[in-house]
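Accompanying notes for the structure given below.
Right, subunit A next:
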Amino acid sequence: MMQSLYDRLKDRFNLGEFTGRRADLAFVTVSREQLRPLLLHLRDLEGFTHLVLLTAVDWIEDDTFQLTYLLNDRARARDIGVRLMLPRDDTQMDSIHDLWPTAATYQRELREMFGIDFPDSPRVNEDFILEGWVDIPPYRREFDTLRFARETYPERPGRETHDPATYMKQQLYPDGEDNG
Partner candidate 1 sequence: MQFEWIMVPYSLLTLFIVVNYGLLLTALMQKIGARVGRRHGIPIWQNYVDLIKNYGIRSSITHGVMFYLGPVFRLTGGVGLLLFVPTLYGSEMFSNLSFAGDLILALYFIFFGSLGMALGAGESGHPHSAIGVSRGLSQVTTAELPFALAVFAIALQYQTLSVTEIVAAQQGSVWNWTLFTNPLAVAAAMLSFLGSMMRPPFDVVLAPQEIPIGPPTEYHSSYLALMQTNRVIFPIAKIVVYMNLFFGGAATWPVFFLKVFLIYFFSLFVGVVFPRFRVEQSVRWFLVWALPLGIAAILVV
Partner candidate 2 sequence: MAEYPDRSQYPAHLPDGSCDIDLSSGKYLKLWQGPNHPGITGNMSVELTVCGDEVVEGRTHVGYLHRGFEKLMERRTFIQCFPIVCRICVPEPDFNEYCYAAAVEELAGVEVPEKANWIRTLILEMGRVNSYLMYLGGQAGAFGQGVIGQWTTYARDLMLDRFEELTGARIYHMFILPGGVRDDLPEGFDQRMEETLREIESTLADVHDTMFRNAVFKKRAMGLGRVDPAWVDEYGVTGPVARAAGVAKDVRSDQPYLVYRELDLEPVIAHESDAYARADVRRRDLLMSVDLIRQVLARMPRKGPVMATLPNVLHWKIPRGETYVRGECSRGEYGYYLVTDGSGYPRRVNVRGPSYTHAMALLEKLIVNVNISDVAGLLVSLHTYPPEIER
């Protein structure tokens, strides 16, 4: 089902990689220019009327953000995930809040948690979840939450642990060899 959809739309929207996941779920990559026409087409002509979610994946090793627009076609019980690769050094993307008003919320979150900007999206620069956040956007891969937590919030002291193998070495054969 999804494959035939892809075959139909492939040339028209210059689609990239296609990944069939289940019979009713597939992911497809699209370029930034073709995103909006594709979404419009899917929404208005293919029945993908429900924007399930919009989120990002940080592929820091490839220096890209992957934006995933997941659309659902309830009548035919199928989903399509539209992937868009965004270079990490140019984190600006076109807003789709006029297609789905609810997208504005997702875009606010992406702005805050990934630092991906959506100019013109309503209230995109307002605080959403965090308040007074002064570090790098926390969902980026380079943000180390454990290190941040250790530096910011003191833990209760008095914890120590031992590695069983190392401890047994200390106790049983401290010189590296036992004499048994």
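Here is the rule we go by: contacts are C-beta pairs under 8 Å (C-beta built on N, C-alpha and C of every residue); 3 or more make two chains touch, one makes a residue touch a chain; residues count from 1.
If you want to know what made the cut, all candidates are chains of the complex that A comes from, given by their letters.
Predicted, not measured: the structure shown is a model, and the values here were computed from it.
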- Of the numbered candidates 1 or 2, which one touches subunit A within this complex? 2
- Query: Any idea which subunit A residues touch candidate 2 in the complex?
  - Reply: 19, 21-22, 24-25, 27, 49-53, 55-58, 68, 70, 74, 77, 79, 81, 100-102, 104-105, 120, 122-123, 127-131, 138-139, 141, 143, 145-146
